[in-house]
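For this view, one protein chain was removed and the others were kept in their places.
Moving on, here comes chain A:
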Amino acid sequence: MNKIQPKYQASWLTIILVILLGGLLCWATQHDAALYQTPVGQVIKVTNQKKVSQTDNFHNHDFSQKQLLKVRILNGHYRNKVLQVQNTFSASNAMDQAYRKNQQLFLNIQKKANHKLQGTITDLKRDTVIVFLSFLAISLLLLTMKFSGFMALLSVLLNGVLFFLAIKLDVWLQGTNILLIFGILAFVFAGLTLFLVLGKTKQMLVTFGATILGTVGAVIVTLLVLKFTHEQGLHFETMEYVTQNPQPVFIAETILGSLGAVMDESTDIISSLFALHRETPNITQRQLFLSGREIGKSIMGPLINVLFLIFMADTFGMMVLYLRNGDSWGYAFTMNMSLGMVQSLVSGIGIVLAIPAASWFASSLLKRGDRL
């Protein structure tokens, strides 16, 4: 018992250090205005005016309200100057917001003829909240998972850098080769991630193969279905944030989106099969294949639900807006949810295909009686 005591204290020390570091980071982002080129201001006084009630064509009741904000500039040329800006907001806050005292915001400042400054708000400064939550997630990951957490984090960071470079390349090529770029990127992502988690082992190669087979299989199925159904009921023009031909962007999004889930499924099956083979080296190929299927089918349902819920819940804002604008359920679904639905279905097909692929790869590689 005595031995456990100091270990506990050490971990309390770590927790206190982590909290201190997190607090320091948040404090720093509260005071990083000097890093921005755009003027940043802090609200020091809010005066709300009267609410004006509003009713739209669909009998939705709302209000609009003006507020006058006294803002102190925190950076640049006009530092420490105080100016008055105006803001209008509604009850629903769909595209506006009510500002509160002490919030920091980005401003657009113009100097008028009489040397008075005039400012308009462009957006809220949100870096503190991003830093806070990322720090919370990363420290929880490292505290609970130690080294394997660090490797997982490293793989996401490296993948993020590659993703960013691929986007630069795509924009540089004017979006002409998006499928090729992100198809190759998917291979690199899978290889890099699995290498960092599993090292350069036989297990890594098998998992890589199963992941690629599952993803490529799902994409081929999708392309065939799109071709033979003539994309009936899909509206690629409804895709958000599209600056180039939407269909290839959609396919590329689908490939990347399914890749992680297919890799998840393959990793789980193959690591269990390798462990099984280590414990019972005399297991036959057929038994290995069947165990792979057994493991796979118990994971697939929950795993398909992971992406399905993310893709569906993400459309809620637009769905609510359509429904409140008098559109029918069917129309709202087609315009907002159908593409996310296709993405979840494709990743589902990839996840299911990965089960026989992973079981087959692992069982044909792990010879009976072999000791790895």
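One rule holds for everything that comes next: contacts are C-beta pairs under 8 Å (C-beta built on N, C-alpha and C of every residue); 3 or more make two chains touch, one makes a residue touch a chain; residues count from 1.
In this text, contacts and distances are computed from a predicted model.
The listed choices are "AzlD domain-containing protein", "ATP phosphoribosyltransferase", "YibE/F-like protein" or "ATP-binding cassette domain-containing protein"; the UniProt protein name belonging to the chain that is not shown reads "YibE/F-like protein".
Within the complete assembly, A:V242 is the residue of A:V46, A:V242 or A:I283 that touches the hidden chain.
Considering the whole complex, the residue from A:L68, A:L124 or A:L180 that touches the absent chain is A:L124.
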